[in-house]
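Below is one structure, written out as structure tokens, with a few remarks after it.
The other protein chains are all here in position, but one chain of the complex has been omitted.
Letters A and B name the chains as they come in the text, with residue numbers starting at 1 for each one.
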Amino acid sequence: MSIKNTLYTTLFIFLSIVVLSAFVSNTGNSSKVYKDELNIHVLSDATGLNPYTVSDATSRRYVIPNIMQSMLYYDLQTMELKPVLAKSLPEVKEVGDGLEITYEIRPEAVWDNGTPVTAKDVIFSYKAILCPKVNSDNIKSAVDYVKDIRTYPEDPKKYTVICNKNIGAVEGTGYEINILPEYVYDAKGLLKKYTITELTVENPKCADDENVKEFSDFFNSQQTMREAAFVQGSGAYKFVSWETGQRLILERKKNWWGDKINKENIFFEAYPKRLVYVTINSFTTALTALKNEKLDFIYVTPVKDYVDLDNSPKFKKNFYKVEPVQLAYQAIGLNHKDKILSDVKVRQALCYLTNVDQMVEKVIYNKGVRTNSTILPMKKNLINPAIKPYPFDIEKGKALLKEAGWKDSDGDGVLDKIIDGKKTDFEVTYNYNSGNSLREMVGLLMQRSFHQVGINLTIKSLEWSLYQDELKKHNCQMWYQGWVSSPGLDDNKQLFHTSAANGGSNYMSFGNAKTDKLLDEIREEFDVNKRKELYYQMQVMEHEQVPYIFLYVQKYRDCVHNRFENINAGPSAYPGVWFAGFRVKKGYKVEN
Amino acid sequence: MSTNREIKQDYWSYVKRQFRKNKRALFSLYVVMFMLFIAVFADFLANEKPIVCTYQGKTYFPILKEYAVQLKLGKFPPELNNIIWTDTKFDFAIRPLIPYSPTSQDILNFGFVSPFGKQDVPSIRWRHWLGTEGIGRDILSALIHGTRIAFIIGLISMSIASVIGILLGSLAGFFGDKGIQISRASLLMGLLSAGLGLFYANAVHGLFTGIFVFILCLFIGFLISRILKKIPFLAPKTSLPLDIIVQRMIEVLVSIPRLFLIIAVVAISKPSIFMVMVVIGLTSWTEIARFIRAELLKIRSLEYIEASEALGFPKWRILLKHAIPNALSPVLITIAFGIAAAILTESFLSFIGLGIPPETLTWGKLLSLAQGGRSQLWVAIFPGFAIFLTVTLFNLIGEGLTDALDPRQKK
Partner (left out) sequence: MLKYIFKRILLFIPTLFIISLLTFFLSTNVPGDPVEQMLNSNSEMGSSAKAQAAEKAYIAKRKQLGLDLPTFYFTISNQATPKDLYAIPKKFHRENLTKLIDKYGNWNEINTYYNSLKELDVAIGNVESDSVNADAIITIKADIQQLFVESDDNAVQLALKDMQTQTKVAENLSVLSAQITKTENLYKEVVSKPTVSKKFIPAIHWYGFRNQYHQWITKFMKGDFGISYQDEKPVKTVIWEAIRWTVLLSIISIFLTYLIAIPLGIVSAANKGSMKDQTISTSLFILYSLPSFWVATLLIMFFGGGDFFNLFPSFGVPQSTENMSFFAKFTNYVWHLTLPIICYTYGGLAFISRQMRGAMVNSLSQDYVRTARAKGLDEEKVLWKHAIKNSLLPIITLFANVFPLAISGAVALELIFSIPGMGKTAYEALVARNYPVVYTIVMFSAILTLVGYLVADILYAVVDPRISYNKK
């Protein structure tokens, strides 16, 4: 008796508490006065706020650009470089076989303690990246062609970067590197002992040095990742608080130096009082929160969910959609070392057999555009007009395969050919990383059209680490590949140069002397017209040699709350907007 | 001898009779048989290929032919080789009840077409009764074919798990730490041959050769131990702490994350449905073993067991005939739930890349499809119902069995 009664009583108490709490805690949000903040959805929490040691997109692309600044930013729509910390675009001079890039820092630019941003801070920033024990592996490659920095005693705000000839140099030195205040990150001046040259060359002495060790221990520590005192920059916002896995808050600085610049470009506009990054790991949950106006901005990756949002009255009432094209493309990689795919005719045939238009329509619901080279559609003037995408044409594919010597000699429905003395069936495997249903769908669609000509396509998902391993070993025959490209100049040496087959990202083993030469030349060509001509040639190679079956460029699928305007949607920032520029429309009530 | 067998027959026919008395269990058994029927004849119930068709003046039996092709006994004629069966116009064709295979993509009905909504199909004959998934595969067809995979995986993996679990669990529970005595020679050779067995199994290629080599090593060790027993020093018997050993095995297996083990398995073996069953079987026996051990700890001290021991019945016989049947109730429940769990685990294994290739839909995969987004939540209802059926039916059968096996009801 007693056990039974106790059980039931406890249960009853529990239930009543739940019901009660739902009514007590849920004070409605009927008043239409908004807080002066922008609630941004992030799918996974930031890992840290040190611009050199973190690598995840949330930290690097969502949060850090609002706290720290670099010399130049890319304009979101035009994709031209705009001066931010720099007074104007840098002066680039070719000196011998190298480059000299001279920057002048804006005279107004100051750190939070009022001291000006000077060349000393720039030099410190380069040293911190180059410092051997600092975990800056993700950004080291952006400065590996830098040889030295020259300063001018008469002008502490002027400096010249001396580096190898490389079209990426301006982007690398101006855009990639956020400048950090030396007085915060190296108060003791530990790195002063070494010059940049000493750090760039192999220098065993400096790796074991006590100062270097002390600095890197501090710089790699959690302090520079998440303690407000050691996360500082010249941007409009300062880092205030962070509950891991929940929300990260930035606050607008009251006296920001950029306010004096008078909105020269969008990067000097910063309206919301707070930027709140809310971590919600599932889109279903995030979209519910969005409809409930708990979020003001979301980039919806699942396409179907994004499309279906139009059916929700609550969404329609309070939000609008923005769809800037992404600066990233998707493609199917083909292994050129594979005994079946090494034949260029076979690769071209596969292009004819892949129904890309169908994929754009059915897989990404037309939220994207087709691309047929690494030069993406928004860079119109660089696209070779002579190149037309491969149409979906089964008969043409069949004919090419026949030319390449493939036929179904044994009548089992699968093409075959004698290769190296052995009868080989046309059986290839397509790999993608497990859990990505979009990539799976692409595979299934290919499987269907390949089947019609007698190609057996096996689809296999691999767990992420394993997938990476197999790609690096060049073990995959066909695979799904997504690349983010630069808003600036395209340098595909890491993708297509034969030297990148060993350790780089040329998982296809693509390339010959001609393409290598082209890639090298593109890298060093500073004349706009000549470079365009080289790009044209490279596109021809990409089209004829088929390193990838190029698929499409997706659109960002952003939703913004109705009260915001001045979104500045464009391809060159992730996720296609500039948060600080979000301005509340007239007619909406906002309180602190 | 002959009387012994008679008694045995008597016992099982008695169990059968008892089981038949339980209406619900019997009904469940019939439903399971019906599902088995669906599993076996899935190809004829839902298939993109017609059962009979005439094409360019010739008559074919494509579904039967497909079996021959699979067994490499025949070939399709070239004109039928690379066609899309659902799109092909035949002069005459009898198509199965559901004219879709679980792999056929209906281009016109992409993107989770709902069962109640408008469908772009030529006639009601081609309707997707339970809707379609992302790239237009028919969900009903997937459910029908999924029955086969579900039954194979659920039943076989749980058989593996129950054999291991019941064996080890009952050894540990019934004999305890002191119940079995073996000679030092056997102990020594057992350890040694197991160690060497592992070494050589690792040195040869192939899973089955490895297992064979391992067993061979154990056997040789056993033979040698027979000889070594003659040596006086090695002859004395020590007790084998079975309970300790089995418990530690369970603890170790439970502690290591399953995903970790699975990734390791993926690395060493080619993915196949067989590996899925083995992996699930080898990792899910622990619960069964623990249940049966707990029951036997109690049972071994009951009067009737002690009485049988006093009567001098061999221990193995007591264990098999009296102890285990009494301890089966929690085990049968665990197995019933285990079958459902195994079906769900399959989808996770496919996700990792071990298991059924992505073009084939299974119950588990249909369920996880619903995870994709809000617009397709209804997809989960059908496989959910199938799993509900499985759990319920096997539970009821298990309950019937428990009642039937219970000797106390024998009067």
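In this section, a contact is a pair of C-beta atoms (placed from the backbone, for glycine too) under 8 Å apart; a residue touches a chain by one contact, two chains touch by 3 or more.
Everything numeric here is computed off the predicted structure, so don't read it as measured data.
**Student:** Which listed residue, A:Ile162, A:Val184, A:Ile261 or A:Ala328, touches the chain dropped from view?
**Tutor:** A:Ala328
**Student:** Using the touch definition from the top, which of A:Thr279, A:Asn318, A:Gln477 or A:Gln539 touches the missing chain?
**Tutor:** Of all options in A:Thr279, A:Asn318, A:Gln477 or A:Gln539, contact with the hidden chain holds for A:Thr279.
**Student:** Return the single residue from B:Tyr30, B:Phe44 or B:Phe199 that touches the missing chain.
**Tutor:** B:Phe199
**Student:** Can you say which of B:Gln18, B:Asn47, B:Thr345 or B:Thr402 touches the chain missing from this structure?
**Tutor:** B:Thr402
**Student:** Which of these, A:Pro65, A:Pro90 or A:Gly511, touches the one chain of the complex that we don't see?
**Tutor:** Counting the whole complex, the residue in contact with the absent chain is A:Gly511.
**Student:** Which candidate, A:Met225, A:Val322, A:Ala349 or A:Ala580, sits in contact with the chain we can't see?
**Tutor:** With A:Met225, A:Val322, A:Ala349 or A:Ala580 as choices, the missing chain is touched by A:Met225.
**Student:** State which residues belonging to chain A touch the missing partner chain.
**Tutor:** So the residues of chain A touching the missing chain come out as 1-4, 7-8, 10-11, 14, 17-18, 20-22, 24-26, 28, 45, 47-48, 53, 55-57, 132, 135, 137-142, 168, 220, 222, 225, 243-246, 278-282, 284-289, 291-292, 294, 312-314, 328, 337, 374, 420, 433, 436, 463-466, 468-469, 472-474, 481-486, 491-492, 494-495, 498, 500-505, 509, 511-513, 516-517.
**Student:** By the contact criterion defined above, which parts of chain B meet the unshown chain? Give residue numbers in ascending order.
**Tutor:** Counting only chain B, the missing chain is touched by 24, 176-179, 196, 199-200, 203, 243-244, 247-248, 250-252, 254-257, 259-261, 263-264, 266-267, 290-291, 294-295, 297-298, 300-302, 329-330, 332-334, 337, 340, 344, 367, 370-371, 374, 377, 380, 384-385, 387-388, 391-392, 395, 399, 402, 406, 408-409.
By definition in this document, only the chains that are shown with their structure count from here on.
**Student:** For a test of understanding, state which residues of chain A touch chain B in their complex under the given definition.
**Tutor:** Where chain A meets chain B, its residues are 283-284, 287, 302, 304-305, 308, 358, 362, 365, 408, 410-413, 434-435, 437, 440-441, 443-445, 447-448, 451-454, 458-463, 466.
**Student:** Report the residues of chain B in contact with chain A in the complex, numbered from low to high.
**Tutor:** Listed in rising order, the residues are 69, 75-78, 81-84, 105, 107, 110-112, 134-135, 263, 266-267, 271, 350-353, 357-359, 372-376.
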